[in-house]
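Removed: one protein chain of the complex. Kept in place: all other protein chains.
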Amino acid sequence: MRKMTYAEGIREAMRIRMQEDDSVLIFGEDVGQFGGCFGVTAGMFEEFSGERIKDTPISEGVIIGAAVGAAATGLKPIAELMFVDFTTVGMDQLANQAAKMRYMFGGKISLPMVVRLPGGAGTRAAAQHSQSLESWLTHVPGLKAVYPSNAEDAAGLMLTAIDDDNPVIFYEHKVLYAMESEVQDKIEPIPFGKAKVKREGKDVTIITYAKQVYDALEAAKILEADGIDVEVIDLRSLYPLDKEALEKSIKKTNKVVLVSEEVKRGGYIGEIAAMIAEEFFYELDGPVVRVGTLNVPIPFSPVLEDYVLPRVEDIVKAVKKIM
Amino acid sequence: MRKMTYAEGIREAMRIRMQEDDSVLIFGEDVGQFGGCFGVTAGMFEEFSGERIKDTPISEGVIIGAAVGAAATGLKPIAELMFVDFTTVGMDQLANQAAKMRYMFGGKISLPMVVRLPGGAGTRAAAQHSQSLESWLTHVPGLKAVYPSNAEDAAGLMLTAIDDDNPVIFYEHKVLYAMESEVQDKIEPIPFGKAKVKREGKDVTIITYAKQVYDALEAAKILEADGIDVEVIDLRSLYPLDKEALEKSIKKTNKVVLVSEEVKRGGYIGEIAAMIAEEFFYELDGPVVRVGTLNVPIPFSPVLEDYVLPRVEDIVKAVKKIM
Amino acid sequence: MKLENEKILEMYVNMVKIRKFEEEAMDLFAVGDIQGFVHLYIGEEAVATGACANLNEDDYITSTHRGHGHIVSKGGDIKLMMAELYGKKTGYCKGKGGSMHIADATKGILGANGIVGAGHDIAAGAGLSIKYRKTNQVCICFFGDASTNQSTFHEALNLSSIWKLPVVFVCENNGYGISLSQKNHQAIKDISDRAVAYNIPGVTVDGNDVFAVYEAVGEAVNRARKQQGPTLVECKTYRYRGHFEGDPALYRSKEELEEWLEKDPIDRMEKYLLENNIASKDKIKEISDRLDSEIQEAVSFAKESPFPDVGASVEDVYSDIVEEVK
Partner (left out) sequence: MKLENEKILEMYVNMVKIRKFEEEAMDLFAVGDIQGFVHLYIGEEAVATGACANLNEDDYITSTHRGHGHIVSKGGDIKLMMAELYGKKTGYCKGKGGSMHIADATKGILGANGIVGAGHDIAAGAGLSIKYRKTNQVCICFFGDASTNQSTFHEALNLSSIWKLPVVFVCENNGYGISLSQKNHQAIKDISDRAVAYNIPGVTVDGNDVFAVYEAVGEAVNRARKQQGPTLVECKTYRYRGHFEGDPALYRSKEELEEWLEKDPIDRMEKYLLENNIASKDKIKEISDRLDSEIQEAVSFAKESPFPDVGASVEDVYSDIVEEVK
C-alpha cells in the first residue's frame, strides 16, 4: 500500500497504459508542459514527449471531435476539457457524434476514447467554472460515465476507461485532486458498474458519489450518535449503474437518501430515485429523499457558495426526515 | 372558435406580438422566404420583411448567442434552431450565457428571449434529427421550458413566452405541426406552470406532454374497456412545473404513470417521478412507472423507430402493471 | 499531369454510377419506398469522383448529409447502400443509419453525417491519427459551402494547420445552404480565401470539371502525404435537385439551374471521351446498361432483404452492453 492523491491516481493509471500501449495519447488545453490546469498531467510531457501529450488551442469542439476521429481510426485518445462547464462547447461532438456513431453505423465502428471532465464547486470559481453536470451525458445512450471519489478508484476506473471500447466520460472533482488516500501497490482495473459500500448500516441507505461520499460519511458519524445506523454507497460508476448493490442495500434498510452536487432539479440522482420508486417501491418504508445543490447557478460569494451546496447538515436533516 | 394547426398556432402568436411590438423579431436558418424547415414561419417574411424575419448562416452558436446579446440590449428575439438535436451546437450560449447572466449579474439584466426547438421522432430522420431533449435544459436554472400539445396551447404559451422577461425554451413536436385543433377566436396568453387535465379519471394518473398526450388518451380509452378510469394530465409547462395539479390528481388516484418521448434514462419525467417519490410518497399506492423511449439513439429503419418509441400499448401495459 | 485512359474511364463510370444510383433513389423516395431525409448529389458528381480518384483503399474520407456520391467514390457497395436506404437488416448499418449515416470503416469511409460540420472535426482526428501512427494515409474531408460558417470548420482547420495534419478539406460549393444563397450566408466569393486564416494553401476550381478537381485535390493529397499539412480546395458546383427530396427549390431561378445544366459534369466527360477516342458511343451505352443492371440488382437486393428484428434496436449502442428491451 502507498499513499497517493486523487490527481496522482488518475495520472498513474494514464502513465501505466501509455507505457504499455502506444496508441494511447492525451490532448487538451495546457495539458503539456503546464501540466494541466489542475496539475493532473504534470510531468507527463517530459516522460512521453509532446507527440503524446498534446496542447490544443481553445477549441473544445475539435478537442472532442478529433478524439472521435482518432478513436475511429485506431488510437485510444484521452481528451481533457479544462472544466466540465465547457462540455457545452463540445456537446455535439459528445452527444451526437461520440455517443451515436457506433449505433448509427450498425455496430461496425468502435470508439475507444476517454473524455476527462473536471467538475464541482467549492473553489469560488462562480457560475461558469463550478458546475456538476452528470445528468446531461448519463442521459445520452452510447456513453459510459464514471466519477471516482478517491485515488484508488480514480486509478482503477481510469485503467478500465482506457481499456473500454466505448466512449467513457471520466468526471473528476476539483476539490478532491489534492486529497490523499491509500492505493494498492499494483493498480488494477476496477470494473464499471460496481458500486462500493463505504460504510455498512442497517437503518438507511445513502447513495452518493464523488466528493459527497465524504459528506455522507461525516453525516453518518453524526447520525450514529443519534442511534441511526447509516449505510453509505459510493456509486463510482454512474452508467452502467450497479442496480444490484442498490437493491441489496434498500432491501436491508428500506430507506433511501440520495446525495449529489448537481443542482437538484433534473440531476442524475433524480433518475436513480425514479428507478427506485419504480422498481423497488415495495421495499420502501418512506419517501426517497434527494439532497443536491439548490436550483441556482453557483454564486461567487463564499458565503453563498457554501450555502447553496449540499452540506453535511443537509444530509443529516434529510435522513432524519424519514426516520 | 376556429380550427388551426399546431404550426399555425405558433405562427399566429408570433404574428400577434410582432404586430404589436416592434422589438420582437425572429431569426434562424431558413426562417425567411423558405418559411422554416417545417413551414412554421411561412408567409411571415412577406408580412414583416427580411429585417424582422432574418435568415442566419448555419451557426447555431451565434444564433443563440446573438439572441442573448439582442435581448440584453432591448429586443425580444425569437431564435429558431432547425432541430432540437442542434441544441448541442448552441449549448454554451443556452446553458452558460442565457441561463446564467441574470444571476451572475445580480439580477440587473433581463433576457426576454424565446428559443424554438422542434423535436421528436417519427419522421424516419434517424439518430441526429429525432431526439427529444427536454431534460438537458430543464436541468439548467435560469431557463423556463414549455412544450405544447395542441394549437391553442401552442399559441397561448407562445404569447406568454414572448412576454416573459426570462429566456424561455419553446419545444415543438414535429409530428404535431400539421395537426388541427380548435382555437379560441381571441388568442390569450396561457400562464406558465399550469397543467391541463385532458381527461378526468379516478384510478390512475398519467402525467405526460406533447405528442404523448394523444397516446395517453388513446391508452385511456382502451383501459376504460377494462374498467380502469384514467386521468390524463398534459403538463404543457415543464418548468415551472404545476405541482399542485399533480398533487391533486395523485391524491385522488394514488397511482402514477409518466410518459414522454425522451429516452428513459435521465429523461425529465424521471425528475418528476423522483419529486413524487419524495413529496407525495405517502399518497402512492404503487410504483411510479415511467414509459419513455428505449435507451438507444433513434434508429432509422421504420420498424425499429416505431418499436423504440413509447407506444399506446406500452402505456396500457404500464398502467396495468400497477392496477 | 497525364492520366491513363483506363483511369479516365473509371472516373466516368463512377460519375454515372452515382447519378444512376441517385436517380433511382429519387424515384424510390417519390413512391414512398424510401423514407426520411434524402439529399441528392446529382450535378456534383465530378467533385467526389475527382477527389477520391487520388485515394488508396486505406485512405479516409468524412462525408456529409449529402453523402451517396462520396461513398460510391470511395468504393462503397451500392447494394449495401440501397439496403440501408430501405432500412433493411442487410444494409450498411443494419438499417439503423439510413441515408444520412452510411459508413464503411473497411473502406476508410468515416461516415455520412447529419450534423452540418461534424465531419471537419472527425477528419482532423483521422489526420491526427495518421500522423501519430506515421502511415502514408490521408483523409479527405468533404463539406458544403454553408458548412464553412459552422464553428467546426474554424476549429478543425486551425488545429489541422498548426499540427500539419494530412487532411484535404474539399468544399463542395454548390452556392446554397438549403434556401440561403452563398452571398447571403458569407461575405466572400471564394471560400478558398478562408485558407489565409490558417496559413494554409487554398485553391478554387471548377467543380464540374472532374480533371480540375482531380488535379487540385491530387496536389493537396501529395502535400499531405509529404507531411506538409492541410489544404483547402474549393470546388464550384451545383445541385440540380432541391436541398432534400420534397424541396421544390423555389428560392432559385430556372435560368440559374439551366445555366448549370449546360455545364453538366457527366455530359462534359462524355464529350471528352468521344472526342479523344477514349470510349465509343457503344462503349458508353454498354457502361450505362451495365450500371443500370447493377443498380437494379441493388434495388432487388434491398427490396428482398428482411427488415431488422425489433430486438436489434437495443444492440450496438455499446460494444458490450445490450440495453433492455420492452
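The letters A, B and C name the chains in turn, as written, and every chain counts its residues from 1.
Basically, contacts are C-beta pairs under 8 Å (C-beta built on N, C-alpha and C of every residue); 3 or more make two chains touch, one makes a residue touch a chain.
All of these numbers come straight from a predicted model, not from anything done at the bench.
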{"item": "Left-out chain, listing which of the shown chains it touches", "value": "A, B, C"}
{"item": "Touching residue (missing chain; options B:I16, B:A42, B:V62 or B:V175)", "value": "B:V62"}
{"item": "Identified contact with the non-displayed chain, of C:D77, C:D193, C:D247 or C:E294", "value": "C:D193"}
{"item": "Residue among B:A7, B:L25 or B:V114 that touches the chain left out of view", "value": "B:L25"}
{"item": "Residue ranges of chain A at the interface with the undisplayed chain", "value": "29-30, 32-34, 37, 55, 57-59, 61, 85-86, 88-89, 123-129, 294-297, 299-304, 307-308, 314"}
{"item": "For chain C, residues in touch with the removed chain", "value": "149-155, 158, 161-162, 184-188, 193-194, 196-200"}
{"item": "Residues belonging to chain B that touch the chain removed from view", "value": "25, 51, 54, 56-57, 59, 61-62, 64-75, 77, 92-93, 96-97, 101-110, 141-142, 144, 165-166, 240"}
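One rule holds for everything that comes next: only the chains that are shown with their structure count from here on.
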{"item": "Remotest chain, chain A as reference, centres from CA atoms", "value": "C"}
{"item": "For chain B paired with chain C, centre-to-centre distance based on mean C-alpha positions, whole Å", "value": "36"}
{"item": "Residues of chain A engaged with two or more neighbouring chains", "value": "92, 96, 103-104, 141-142"}
{"item": "Contacts with two or more other chains, residues of chain C listed in rising order", "value": "93, 95-97, 101, 113-115, 151, 317, 323"}
